[in-house]
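Okay, so here's the structure we're looking at.
With one protein chain held back, the other chains of the complex are shown just where they sit.
The letters A, B and C name the chains in turn, as written, and every chain counts its residues from 1.
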Amino acid sequence: MELKPYLRHVNYYETDQMAIVHHSNYIRWFEEARLDFMDQIGYNYRKFEKTGLIIPVVDVSCKYLVSAKYDDTLSIRAILTQFTGVRMAFRYEVRFRDTGELAATGTSTHCFLDENRKPVSIKHRDRALYDAMVACVEPESV
Amino acid sequence: MELKPYLRHVNYYETDQMAIVHHSNYIRWFEEARLDFMDQIGYNYRKFEKTGLIIPVVDVSCKYLVSAKYDDTLSIRAILTQFTGVRMAFRYEVRFRDTGELAATGTSTHCFLDENRKPVSIKHRDRALYDAMVACVEPESV
Amino acid sequence: MELKPYLRHVNYYETDQMAIVHHSNYIRWFEEARLDFMDQIGYNYRKFEKTGLIIPVVDVSCKYLVSAKYDDTLSIRAILTQFTGVRMAFRYEVRFRDTGELAATGTSTHCFLDENRKPVSIKHRDRALYDAMVACVEPESV
Partner (left out) sequence: MELKPYLRHVNYYETDQMAIVHHSNYIRWFEEARLDFMDQIGYNYRKFEKTGLIIPVVDVSCKYLVSAKYDDTLSIRAILTQFTGVRMAFRYEVRFRDTGELAATGTSTHCFLDENRKPVSIKHRDRALYDAMVACVEPESV
């Protein structure tokens, strides 16, 4: 299954007085791209949370290469690099849509928690989601 | 009871590429000052929400007079201008702490909703809060 | 000229612990819709700022009718209600795309400032923009 990159227009309020995008916004864009990824494989996160589970962020990182600016359109790929059913990890590539130039890269790790906020394995809660996620894993090859 | 104005240091990430604070942040500061107001009169909003009630925003407005900049310290007054037990209204004055110059003014209106998200009168749910709020009302005199 | 409404998917990080969109985000969406409006009539704001002019916000307001939630798609109309060359005013209508239901309405007023941050009339600086804007005015009829 070929997933589409997530396209994102940079908003004016995302800039700071250096006249570039404030670095904290990339962390938000990673989330947008990750939830779009889940939507594309058939697991809309709004519906997912209604099952009582949540997927909090365990850690996050970002490397800034070329500053994005207001009105740029970015193409963000969320790549699932690890999935155990209990934890998962993503890598992100943020590129300028028009040139393909890499603006930033990043990572995030997540765990699955149940209604009591205890770790839970998706393998037993939702086997179809588990299989869909496993099928998407692209181990890191950098 | 004399309430203290809410002091707020302007953060770097609150600026935009005009090198001034992005206008949406004042709406957030109004919330900070309003919750500080409630805290000062003895109604911490965290505890308040634990009773099952919420106080959503019905409308909000802001007039921008002099732009705040990174590293400014602002003194924000939240003034309760109306309180019926079902609805309440605030007026805000944002001043530069060091000069007293007015940076912005604003307003907000709120209602009280119960556990079923239905309008509720605080007068019957929490008479002490009702009385405390009524005692704070400063009708508009603009 | 028929302008398209601005479509906006609600992001997870725009929600708060009431499980609805935090009210300050609508002010940011108004900006997105307003800049999209200018883009559609041929005046990309990135290019516009490069001429040395800026268009700060003089005042803003929002009335909240039905709460938007994570994953909703909204259709936002920015309607130019006044344009003098020195000042302009917009009205906003935020609707749920799928039902057309009105989620919020708002207004904003803006002025044009030159390189020295003095008020300037667009009529003399950029007659084509002036004419394009004047042609878009839809006086309020509420």
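General remarks:
We take it that a contact is a pair of C-beta atoms (placed from the backbone, for glycine too) under 8 Å apart; a residue touches a chain by one contact, two chains touch by 3 or more.
Every value quoted in this text rests on a predicted model; they were computed, and no experiment measured them.
Across the entire complex, the residue among A:L3, A:I27 or A:V86 in touch with the chain not shown is A:I27.
When the missing chain is restored to the complex, the residue among C:H22, C:R46 or C:R97 that touches it is C:H22. Although one chain is not displayed, its contacts with subunit B can still be listed: residues 11-13, 28, 31-32, 35, 44-46, 69-71.
Mapped onto subunit A, contacts with the missing chain fall at residues 17-18, 20, 23-25, 27-28, 31, 49, 54, 56-64, 67. Although one chain is not drawn, its touching partners on subunit C can still be listed: residues 12-13, 15-20, 22, 24, 70.
Keep in mind that, in the parts below, only the chains that are shown with their structure count from here on.
Taking the mean of all protein C-alpha atoms as the reference point, the chain centroid lying nearest to it belongs to C. Centre-to-centre spacing of subunit A and subunit C amounts to 29 Å, using the average Cα coordinate of each chain. We define each chain's centre as the mean of its Cα atoms; on that basis subunit B and subunit C are separated by 25 Å. Across the assembly, subunit A contributes residues 12-13, 70 that each touch 2 or more other chains.
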